[in-house]
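The complex appears here without one of its protein chains, the remainder shown in place.
Residue numbering begins at 1 within each chain, and the chains themselves are lettered A, B and C in the order written.
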Amino acid sequence: MSTLTLPRLALSAEFRTIVQRLLAVLALCIVLSVLSGAFLTVGNLVNVLRQAALIFLLASGLTLVILTAGLDLSIGANVGLSACLAGSVIQATGSPLLGAAVGLGSGCAIGLGNGLLVTVLRLPPFIATYGMLWVVHGLTYWFMAGATIHGFPPAFRALGSGYWLSVPIPVYLMFAFLAVGIGFARYTTWGQEIYAIGANPVAARLSGIPVNRRLVLVYTVSGAMAGLASLIFLARLNSAEGDIGEPLTLPAIAAVLIGGTSLFGGVGTVSGTLVGALILTLVLNGMNLLAIDANWQPLVTGVIVILAVSLDVLTHRGGSASR
Amino acid sequence: MRRRLSVAVAAILAAGLSGAVRAEGEKIAVFTKNQTNPFFQAVRLGAENAARQMNATVLQYVPTKPDSIPEQMSQIDDVVVKKPDAIVFTPVDYKAMTPGVAKMNAANIPVVNITDRAEKGTFVTFVGSNDYQLGLQTGRYLLKALGGKGNIVILEGVRGVITNADRMRGFNDALKEFPNAKLLASQPGNYQRMQALQVMENLMQSYPQIDGVMAANDAMAMGALEALEGAKRTALVIGINGTKEAVEAIKAGKLLASGDYHGYTQGCLSVTAALRYLRKQSVPKEIILPVSIIDKSNYQPYDVAPEQRTCPKWDEMVKQ
Amino acid sequence: MLVVLGAGFASSSTGFLDGANLANIGMQSTILLLLALPMTLIMLTEGIDLSMGAVLTLACVVLAAIAVKTGSVTLALAGALALGAAFGFANGALVAWLGLPPFVVTLGTLGIASGLALVTTGAQSITGVGDDVVYFYAGKLAGIPVPLVLGAAAYLAMHGLLYHTRFGTYVFALGGNREALRLAGVRVNAYLIGVYVLGGAMAGFAALLLTARMSAAHPTAAIGMEFDAIAAVAIGGTSFEKGNGWLFGTVLGVLLVGVLRNGLNLLAVPSSLQVAAIGVLIIAALVIESFKNT
Partner (left out) sequence: MTAVAAAVGPAHGGEQAAPLFELRGITKSFPGVRALDAVSLEIRAGEVHVLLGENGAGKSSLMKVLCGAYLADQGEFFHRGEPVAIRSPADARTLGIAVIFQEFSLVPYLSVAQNIFLGREPRGKIPGSVDHKRMHARARELLDRLGLEVDTRALVHTLGVAQQQLVEIAKALSQEARILVLDEPTAALSERETERLFSIIQRLQSQGVAMIYISHRLAEVFRVGGRITVLRDGRKVGSLLPASTTPDELVSMMVGRKVDTSYARRYCESPGEVVLEVKGMGAVNGVSGVDLVVRAGEIVGLSGLVGSGRTEVARALFGADRVTAGEVRLLNRSREGGPDRAVRSGMALVPEKRKQEGLALIRSVADNILLASLKQIFPRGWFSPAKGIGVASERIRQLRIATPGPRQMVQFLSGGNQQKVVVAKWLSADAKLIIFDEPTLGIDVGAKEEIFALIDQLVQRGAAVLMISSELSEVVKVCDRAYVMRDKRVVGELARAELSETNLLRLAMHDA
């Protein structure tokens, strides 16, 4: 009660995080444009956005999962399998639509699997999705038998490498799904319920929220976004291999965390995740432009994650990093 | 429940042992680095094919985590216990696998070293290509095509892997031969298409004019091509390995050329060599496959799925 | 659970009269065990350490570098332990003093450690560590392979630490009721940091075996091993909450994974199916766990 006179405004706190992050992005841009002439060119900024788009699409679904205090380690593997399935379907049938459907479908299916493991079998998300990661990898390897699938119709490849008004298609997708994400999280009752589940699943359940169904939903959405990402990957690379997705898992998680979403659930925003993805991409892009040895990248990423989250905790927003 | 699981495990293992007992003809254990690189798939297929022809059986060992050193170590432990008649071995790391090789030698199992030359250990023979020569000659090919001048970028493979080290030496020596060609940048794409794609995109930002790209493998070459297409720019690109995809790109006139790494042939010859050794036939100390560059003029024979390819005749490949 | 799982191993081992193979399973599992044991303690404090695999890798690099330069195993090991402990301290300090979530902190240090491993070596493996190091994997002590001895010793030490010392008691309390521990006048942060330091140090120690095993240090050798360790701990029946866990279960978890891999290799099961099988094992074991708890 002693703190009753110190109001903590949940919304403003989230707002504050976003602002902090955007400032960080701005600072990064300034530094980079000073360091490298090549940075502040349209082409490069387009690159940054396009590379950020992929991470964001993965991370946006993951954000919802983490909002429920969950986790999905299988998204990378998911991208791999979905891409391979979609790719082979497109080659077999020549129909991008069918392929896309299959890609999204397998993404959803894997997500659904995670959801069921977490709800029906009540497994800790970390382990459930880690197990799923292995299963999915196994299926992928078995399905691909070491081959690669490549060469897709231009119509499909536009999804990844196409432009419209000299802006890459993935970037449009990124902003489209940013809008969808924000809309879903803030302006639907389901979004509200998901925040509540993250904040206190028991209370949510006893308030009549179908917790399990919502959890299955978020994991399925996360899987679907992985499926979508896999399509863009496919279209962009014009080929599919078993393990294309794996290098994306940790960056995606990092993007969510840098974006100010709390692992303990109930706190965070999709827009934050976009900014997180941008920060990551900017840094890596900068390192490439400055021809810094790629081996430094994991190190730098690690530092950023710690910095970002300590910032949140030190300007302690409610609930995050308690415990 | 717990018991059911245990029983399941038990069943697998029992089966494992019985499986170990059965199987006719010589058993050859084939070690490759990962399940994702098509090159090793070609190696495996070649090995299978050769074994079938000489009615022996092949057991494939591939780390569940791509290129995992501890895992290949464990697989060696397990295989040594199982005592196959011979082993065809690609080290995931040419230095770090030394103890593993020692184990196989200690167990007196004849080992054929393939693709990456292991640092230490005794082998029946080494089957592989000369990465340095591959790098040198494909590099030359590109620079010749460019008329000996122009801005070049190199996409390196995984630093520290010997194949990459040798190919880089080759590329750079080729560049030395053409003083008018300028090396703009040399960055790792870790043999991966996506990384190569993004590295290329970024390089194109720093360098408005890129004439030639030397990629340490085909996957990266394809990545570079995608990046160029995306930016509506053109440059001559060469890769190494001669994968099916590369061959098709050459056919389509996108890729300039690819140095053949003879994955399938390596598979064939390594198993054949192992069997010849077991059957007391002569085997040379090393079988270095000639460097041949696949380009528009000669791609046809390569343009078939690995499944349909057949092993070349031993005597044609191996001059004694 | 112990009984049934034990019975499970008994039955699954029936085919394995081959001592050499049993030794193999043990030796292959040792390195994972060395990570899983402290990981158990960390998870008992409701924490997690994602950096272990990377720290282990970096420790290998340091160890090998020193061993090559000085030829002294003691110095090399000291270096590896120091490095591990340092990372452990960094993790613990950030968790305890800044109150950052362990997952985040160790995800960060994971990046830092693996980055350093690559940068310092230029992604080259370091060879020529010498037989004194190799002895710790290949050697025998009174006819028993050294790794088995070390693994057993490590377990016994951990067991003693967890169940017979104040430190161990406080580990349970850190996860079960941290506030109570604080009110009991215990320097909570010190012990919390201690747990992570222990984890780092064990990773440093494991580096000795891993380097010995490869008679070299490779800058990506053990990346990702922490996930296997966490999985093993979870399979062993340690939960992520309230300091509810069991150290010997971790040993069983590690062995279960080891036995499975070994068996599948003997079967020459296609690698792709091996991968899937491991996933199924992890999930199945956890499902059984959850049935047990309800």
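One rule holds for everything that comes next: a contact is a pair of C-beta atoms (placed from the backbone, for glycine too) under 8 Å apart; a residue touches a chain by one contact, two chains touch by 3 or more.
Given the structure is predicted, the values throughout are model-derived calculations rather than measurements.
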Shown chains in contact with the undisplayed one are A, C
The listed residue (C:L181, C:A201, C:I235 or C:L255) that touches the chain absent from the view is C:L181
Contacting the left-out chain: of A:V46, A:A199 or A:A277, that is A:A199
Where chain C meets the chain that is not shown, the residues are 160, 164-167, 169, 172-173, 175-177, 179-186, 242-245
Chain A residues touching the chain left out here are 1-11, 186-193, 195-196, 199-200, 202-210, 266-267, 318-319
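Operating definition for what follows: only the chains that are shown with their structure count from here on.
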Joint neighbours (chain A and chain B) are C
If chain centres are mean C-alpha positions, then the most distant from chain A is chain B
Separation of the C-alpha centres, chain B versus chain C, in whole Å, is 33
Separation of the C-alpha centres, chain A versus chain C, in whole Å, is 29
Note: chain A residues in touch with at least two other chains are 137, 141, 145, 295
Chain B touches at least 2 other chains through residues 35, 64, 159
Given the complex, residues on chain C that touch chain B span 1, 4-5, 7-9, 11-16, 18, 20-21, 24, 27-28, 31, 121-125, 127, 134, 137-138, 210, 213-222, 224-225, 256, 259-272, 274-275, 277-278, 281, 284-285, 287-288, 291-292
Listed in rising order, chain A residues that touch chain C in their complex are 73, 117, 121-124, 126-128, 130-142, 145, 250, 253-254, 257, 262-264, 293, 295-303, 305-306, 309-310, 313-314, 321-323
Listed in rising order, the residues of chain C that touch chain A in the complex are 46, 48, 94, 98-101, 103-105, 107-116, 118-119, 122-123, 227, 230-231, 234, 239-240, 270-283, 286-287, 290, 294
